[in-house]
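Apart from one protein chain that is not included, each protein chain of the complex appears where it belongs.
Residue numbering begins at 1 within each chain, and the chains themselves are lettered A and B in the order written.
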Amino acid sequence: MTIIDQEEFVPKDTFDAGGFSSPFEKRSKWSKLRRIPLYLTTIIMVAPYYWMITSSFKSVQELQKVPPTVVPNKWLLVNYFNTNFGNVNNNSTDPSNQRGLFQRFEEVQFGFFHYVLNSLFIVVTITVATMLISSLAAYVVSKHRMKGKRLIYLTIIGSMMVPWQVGIIPNFLTMSNLNWLDTYWAYIIPALPKAFIVFFLVQYLSSIPDELVESARIDRASEFTIWWRIILPLLKPAMIAMMIFASIGEWNNFLWPMIIANSPEMWNLPVALSMLRNNGAGNIGMQGIIMGASLLASIPTVLLFLVAQKHFIRGIALSGIK
Amino acid sequence: MKRLGAIAITLMMAVGVLMAPPASAATKNLVVWATGDDASTKVTQAAAKVFMRQNPGVKVTVQTIGWGDGYAKVLAAAAARKGPDVITGGLSWGISLGQKGALADLRPLGVASFVQPKVPSQIYRSLIAYGSSKVYAVPYDLTLMMMFYDKTVFADNGIAAPKTIAEFNAAAQKLKDAGIQVPVYNEWGNADWLGWFNWLYSSGGSLYDAKCKVTINNSKGVSALNQYKKLYSDFGAPKPGVADWSMNDNLKNKKYGIGFSGNFQASSLYTYYRDYKNWNAIPVPAAPGAKSVSFIGGRGISVMKYSTKKALAAKFIRSLYDVNTVTAMNSVGTVENSIFLSPVIKFADSIASYPSSVLKTIKSQLATAQGPPNCIGWEDSQADVTKEIQAFLFDGKSAQAALDAAAAAMKSRQ
Partner (left out) sequence: MLAPFVLLFVAFSIYPIFASFRLSFMRYNAICDEELSPCGSVRFGNYYRLFFEDDRFHKALLNTSYYVVGAVSLTIIASLMLAIALQADTKSNRILRVVFFLPSVTSSIATVLVWGWVFRGDGVGLLNGVLAAMGISPVEWLATPALAVPILVLMSVWGGAGYGMILFLAGINSIPTYYYEAAMIDGANPRQRFRYITLPLLKPVMTYVGITSIIGAFQIFEGVYLLFPTSVGSVGGLQDMALMLVPYLYDQGFIHFRLGYASAIAWVLFGIIFIISLINLKLSKSFEDLR
């Protein structure tokens, strides 16, 4: 039921907008020359990614070359899986003959992929749950007449000014008192109330006419039905933007997981990455493995972004305009 | 939207099922937190395997926690009363964690009296707070600061193994003149109280005296600190965060001249380069008339106060002082390149990969070596002392002023 054309109240899409031509645009040689610094900057932007990807396919010996090689001499998978390791004839006298990434983290089921699954589970659960409760809250705040509503909304907005680290110690103690340390609960429950998402959804809903809801109420639809049947479909673009927003944030979350997760089974991907680094800090041979793990940890969010960039960018842009 | 939701929920459920912990008989399950890296955890696991074989029906789970935040993790577990039954950690942790009420006294568990006669007295003392009789930790393994070099490099430059600090300075100068890129390298405890420790104690100084009065800032401390600075100002020792190439490679490649590090380096040198016989490990240099006093680090092992399996935990700890357990740990350690040095010195003979000369150095250093001070507040003061040492080494603060500030910090935590 698309009664309103959503395009009306979102700004021009910054990636796919067609037809907008810049007032500065002049197709001259000069303007092309002016883009040289831009291309140089682009190289700086891409260099770390290039380095991360190529390093993960280099041999330990090649990683130690000074100056470093730009293209791997030979693309190898040893940093991911070293088929030579544990070979009894090898006598383990070669320091570069070490476990690959997928041969590490042996104490947990599935090794490295345990952390991929952990992160996936946590992110999906948080995102789905937080979207449900946030959209409910946004609906009530935006479309209900209720005492104290304004106060609640102002508190929500105000809390966005508070860095979350302010509450990190009490939240840690709460987790400890609930006996939730080192469980998924500690990951999920405190991450559910996200003021920014409610704020964003309320903003979005405010541009949807109240009559829609009113007429549904006259038809005696229950509040849940209105939320599920009318509000959610209308909120779809905003919800998708916020879902991506929340999931990327949670995927990269590090400080809180590091504090609440003790046992290796409970780490998420960033914590596992930092452990890999802590263990291999001094060892040049570990760098290829660390780069490989970094690459794998980056792929999901980058993919998600590339697939859904339109929604994501629109969400960010909206948040800045309002 | 709906489809997305369906996919999400399916995924959640799938992962949830995969991740669900297998149901197990929890009563006989002992959880051990091993501070260190994966390799050292594998060594602890070897001990756990022996223990499980000897005690059917018992399950011992060993988990790694990092050196950096391990201390806080244990405190957090103590506050939550949930987590491991047994922990290993820094030698000073027992005092500090015990003092905060996190650990169980090991005397009534029959561990203290069992372990004490088996281990060197000065290391045992390091684990018990001054003025207290409570035993919150016993030694789990040892690491010992030593001086490493390549014999051919020394021979080429006409250097004899230095015994005194003056000989050491002369040797380092010769290495520098010979064009060695990094004449001296402090791998373990680089620019840290730990790296300075052997210079301080081998000059007759100390952090605290026998009654835990702070003595770090006396004249011996100042002169030892000035000597320590020479490593960085004169002999090219890289600052922390600069060189983290492995020391052994660089000694072999003649990029480094002399390296200060723990016996763990000796082990990796040997297991990496089984055929490379030119390296050597000797005692740290001492001031004239003073003994060569090296730093003993390593880990202590403790039982958590809240643990409901204290007797089993005590039994596990006692098993670590058995020659069969240590032999099993040593063989895993060799493969994992993380040799376990039991506090029971005679068991070191069973480490197949230590050559006799290194073993000799280890034994002679252990006779005089010192562990970290057993004074209240030391664990919490380490960071402050290190900052002051670095302020002197790299930031132009005077040695006396730096040590006075360090002393003030140490006193404030007593």
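Methods note: contacts are C-beta pairs under 8 Å (C-beta built on N, C-alpha and C of every residue); 3 or more make two chains touch, one makes a residue touch a chain.
No experiment lies behind these values; they were computed from the predicted model shown.
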Chain not shown: contacting residue from A:Leu101, A:Leu136, A:Leu205 or A:Ala261: A:Leu136
Option touching the unshown chain, where A:Asn97, A:Thr183, A:Gln203 or A:Gln309 are the choices: A:Gln309
Absent-chain interface as seen on chain B, which is shown: 67-69, 71-72, 75-76, 78-79, 90, 99-102, 189-192, 194, 238-245, 379-380, 382-383, 386-387, 390-391, 394-395
In chain A, positions touching the absent partner: 11-12, 14-25, 35, 38, 42, 44-49, 51-52, 55, 63-68, 133-134, 136-137, 139-141, 146, 152, 155-156, 159, 161-174, 176, 189-190, 192-193, 195, 198, 223-224, 227, 248, 251-252, 254-255, 259, 269-270, 273-274, 277, 281, 284, 287, 290-291, 293-295, 297-298, 301-302, 304-306, 309, 313, 316-321
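The rule we apply is simple: only the chains that are shown with their structure count from here on.
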Inter-chain centre distance, chain A versus chain B - centres from mean C-alpha coordinates, in Å: 38
Complex contact set, residues of chain B against chain A: 1, 5, 8-9, 11-12, 15-16, 18-19, 21, 33, 37-38, 41, 62-69, 73, 76-77, 79-80, 82-83, 244-246, 249, 268, 271-275, 335, 337
Residues of chain A that touch chain B when the two form their complex: 91-95, 104, 107, 117-118, 120-121, 124-125, 127-128, 172-173, 176-177, 179, 181-182, 184, 232-233, 236, 239-240, 258-259, 262-265, 275, 278-279, 281-284
